[in-house]
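Please find one structure pasted underneath; my questions will follow.
Chains shown are a subset, placed as in the full complex.
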């Protein structure tokens, strides 16, 4: 594995999950692996869980992690080829990336979409530019369209909680939110569900909220949440803004909030969310405070997912 | 010791001071104690001395310290039970705290009072919520009403400079300031003086600046600074805003500034301040630049106080 940008960088999802579970049992077993190696965590957007879990994963592997938060006003990067840089951008990616590649053995990057222009966001300009110019492995800490460390965590969490021989029914359901959010988590979860292939995968969302079909190929898609929830074993709750008429909030129908009552429709489903969650908007207190909730487990598992990814890359250096 | 929020968490103040003195002589003697342990330093408000001294203390004990400054706009926490989170708060403490508790073995938190509502501040909502939900030891890096790491440092500094068999006379005197400051340092110092019990403790402040009586039980209180300074062995200078009519600046009488002349009244008293200090407003240059000043010693001692607290908690993990 050179980079970790999407599920396509992973040879075998189950092997990667297995490795993450191994680290959960033995956090410090590979502490020699990262000796005298450095990992840079570059945040173009803020982060709590992702920063901490990746930093801890790196440290468990004996690497030195250096975090740098880029205030966009302070260090606006230019991406346009041939730009005459007389404006607000202060450094071109062609100059910035190679240097970071000299300073670090692995470079992790978070760069959210602007949600202004679909083509720009879905071209994954930032990740691609770093891959092109940095000359070291690039790990996505959430990009414009995907969040693979979250998705690996999610598969891990599902596997930990499913012990039957049959495939679990996993439902990704849209939920209301007060802000226009990226499609990253939903895209990425769909992509990983597809690639993993060991679940019956259903997506429920209001009509206008169809995701990019590239990611949802294996999913049964419905606009009826109740229908989707029938016999579900896992319900992943997540808001996203519109994809087709890009980055908008159309309806924000509060009836899409997951409640205890709706959960009755399921097969005593476990409930997942990547956090942070708007309580009583996306998900009700009664669920989050119950045993059905896996959200804390997911957040904890972020460490082991990151550790599996970093150690896999470290072994190739 | 599970948490360290106030003097009530300490079994024996003198033992804790002794341990801090021991670390001052032998900073790295317990470097094994924190191996593979992580401490999170969460700042809801900015810090220089507290951050650095706690980070250094942790590192002296072999722990990995991770600092995260929370920009309040970026990660506004919700504390209200049952809140419908459609406003500016992005994550509930019930979701945030357990995750931080998974990532860290000890969690240190700084959260200043808003000085808007006495009940809110004096309920110590933030500390209590982290203690309730994080499931790991919580260490206060200054809370809404107390600053115990500072107070432990202060007792340590007094003990280092007092070698007579009698009790020293310790005076806490209010001083002018241009901003409305919390009562934390004054409350906490009063609480520790009371608990320690090895000083004759006097508080001098203008009439409107009475502190919460809960903390000042053992103190002789006067509104006459000159009277208080008579035969003082230590003078602790600190501004605070009003407690009863909460968070106000009433008079800001410049004659309350401690000067060399006033110090003549004392028993060649040593002068203390937790820093940062407004020179020539709270305390005159002539004192701060003289041998009477212990302010640098106090700031240096912050490391050993923190190290004593962290090692005591580490031993229980």
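For clarity, chains are labelled A and B in written order, and residue numbers in each chain start from 1.
Definition applied: contacts are C-beta pairs under 8 Å (C-beta built on N, C-alpha and C of every residue); 3 or more make two chains touch, one makes a residue touch a chain.
The structure displayed is predicted, hence computed values, not measured ones.
Let me spell it out: one sequence, repeated, and 2 copies placed. What is the copy number of the whole complex?
The number of copies making up the whole complex is 3.
Everything that follows uses one rule, which is that only the chains that are shown with their structure count from here on.
Quick check: how many Å separate the C-alpha centres of chain A and chain B?
40
Chain A touches which residues of chain B in the complex?
36, 38, 40, 64, 66, 68, 71, 74-75, 78, 82-86, 90-92, 94-96, 98-100, 102-103
Considering the complex alone, what residue numbers of chain A touch chain B?
27-28, 46, 48-49, 51-53, 55-56, 59, 178, 275-281, 285, 288-289, 295-296, 299-300, 303
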